[in-house]
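Contents: one structure, followed by commentary.
A single protein chain has been omitted; all remaining protein chains appear in their positions.
Letters are used for the chains, namely A and B, taken in the order the chains are written, and counting of residues starts over at 1 for each.
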Amino acid sequence: MAGLGPTGGRAARTYAGRGPLLILPAWVIIGIFLVLPILIMATYSFLTKEFRGGVIWEPTLAAYDQFFFDRGLFGDEQPKIEWTYILIFWRSIWQAGLATLLCLLIGFPTAWFIATRPAHSRTVWLFLITVPYWVNLLIRTISMKFLIRDNGPMNQWLLNAGLIDEPIHIINTNLAVQLGLFYSYLPFMVLPIYAAVERYNFALSEAAADLYASRWVTLTQVIIPVVKPGIIAGCILVFVPSLGAFLAPDLLGGAKNFMIGSLIEEQFKGAAGNWPFGAAAAMILLSMVLIVLIVYARNQDRESA
Amino acid sequence: MAEDQGDIAVDIDHVTKRYGDFTALADVSLAIRSNEFFTLLGPSGCGKTTLLRCIAGFEDITLGAIRLYGDNIVDLPPNKRPVNTVFQQYALFPHMDVTRNVMFGLLRLGQSEAAARKRAGEVLDLVQLTQFADRLPAQLSGGQQQRVALARALAPNPKVLLLDEPLSALDLKLRQAVRLELQQIQQETGITFIFVTHDQEEALTMSDRIAVISDGRLQQIGTARDIYEEPDNKFVADFIGETNLIDVTVAGIDNGQATCTLPGGNHFTCPAAQGAHSGRGHLSVRPERVSLSDPAQGLLTGTVSRLIYLGTDMHVDITLTDGEVVTARVQNSAGTRIPAMGETIGLNFEAGAARLLID
């Protein structure tokens, strides 16, 4: 990403010596209002819950215990694996994965198509792809909900046109959630793949064709392996926010299609009011995301080495 | 040297610059005289630009001192040093028009808007850009930008003007025209110019004196003629123009004259660079100073191994008996006998054409 790599050429030194002073405000703000809160949240996940929100300062593993084990209503039975929350996490991973796949299937051809346009029209295509991203996520999700409702415009038109006999039921299904996630994060897939394809040397395709490769073989054997870093970056950029998404599952998925985001929200804003449990779930989500990012960073280091 | 002190504009005194393990400048000492057109010449990466940036104040030096008319300036930031720079890619401020660019330094020195504007007009007149005063840099050609950069650096009337390969971005024809202009402006303004280039032709044609630098070390200082005719070492001889380096055994050096044995056994006496020593050594002989003769009359003998036709000239490569190759440049005039490939031939040169180098 631009401006994020500390490498690259000789570092300009006009303001050498002022670095720490200039970076200080960013450190203070992010340190106090993000890093410290995450540490406090981690602490809270090991505290005892107070009813109607808040915590009692008594260390316990109860929150994690509740997440993974079922000890019966009064907590005195033999612990069994508690599947409820694990399933919610599993469903989140599954939904985020399918949404990522959907983004890839549509995003790759789109990114390829844009990157092979003449330079001046490329920026216009890219602009068109990114504009919806800057429209309020809530409004986009509401729009999607409006469009795909059972008696929404889409079904009405299809019925009026005689293409279907009864409304297609999408809202409150997994598909609706995937569509919503797709709609939320598609540009994150298109942009890195676009950047990779733009750097792709088309002489490689010519060389492949010269060596009797068909278009399809060229795509799978040459192009995709070469632009793979862009594809992986895109997948991560879609998968990670999808995993913790709240609006799409909440508004499009309904009660049956609960995801991690909703589970966590419940603990703080909803009826559950179990802060340590919410903090623990957030910690588990954060760990999963960090693992994905660390594995990714490791792989990148290995590939660039 | 005390009586010379007032004459010295910039005194580079044992300057060393290291970046970690890398030594960019190794104990460089040189004195640049007032009103001189002085050139730092060397291949890219040799340290010449680093030295210029040390004088301008963009790099700290590791050891040594840099004195400007006697005052040590190494601790001054660039904006406190009364020297100005013409940058390689000009570095014209893209958001300011030509006049604003030229006024910039004057305003920082505390001149009034009106005074600065007046002075900018004068300098733009000097570089013949008056009609472009309102343009933005992007609206100017490369040559015009170069002159704006020059005007901007001259406007504050610096004690020394530093020029970092200012012609390298121009095409060949323009470069030749600008060379003359630069020399004229230097003479008109009487400002000391320190000019950095890797182009020997540029250096030879423009400079009062040249310092040849390689690998962070000062190789030789002198006028164009000194450096071409009397190179001190193999690097200078080879870097400036073309030369033959002939292996010799030096019997002794007396009063600047070396007595040596050439390949093939002939004895020969010629000037020696100061610091050359007895034993094995190298003679530098320019190809155009080598003449061809009968084998019997040659200082050296060999067989013609290559002929390159260059129009007005002919390059003749002669392989000596010990395998060394010597090049002669023969004028392609009516009376010249063109040797044939494989012919055995003698080579001659005068004592004044050869020079024993420091090894």
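The rule is simple: contacts are C-beta pairs under 8 Å (C-beta built on N, C-alpha and C of every residue); 3 or more make two chains touch, one makes a residue touch a chain.
Just so we're on the same page, contacts and distances are computed from a predicted model.
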Which of "Spermidine/putrescine transport system permease protein PotC", "Sulfur carrier protein ThiS", "Amidohydrolase" or "Sarcosine oxidase subunit alpha" is the UniProt protein name of the chain not shown?
-> "Spermidine/putrescine transport system permease protein PotC"
Option touching the unshown chain, where B:Gly47, B:Pro156, B:Gly216 or B:Gly281 are the choices | B:Pro156
Against the chain that's been left off, what residues of subunit B make contact? List them.
-> 56-58, 77-80, 83-85, 87, 89, 91-95, 104-105, 108-109, 132, 137-142, 144-145, 152-153, 156
Residue-wise, where is subunit A in contact with the chain that is not depicted?
-> 1-6, 8, 11-23, 25-27, 29-31, 33-38, 40-41, 44, 54, 106-107, 109-110, 112-114, 116, 123, 125, 127-132, 134-140, 142-147, 151-153, 156, 182-183, 186, 190, 202, 205-206, 209, 215, 218-219, 240-241, 243-247, 251, 260-261, 264-265, 268-269, 275, 278-279, 282, 285-286, 289-290, 293
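Everything below uses one rule, namely that only the chains that are shown with their structure count from here on.
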What is the distance, in whole Å, between the centres of subunit A and subunit B, each centre taken as the mean of its C-alpha atoms?
-> 60
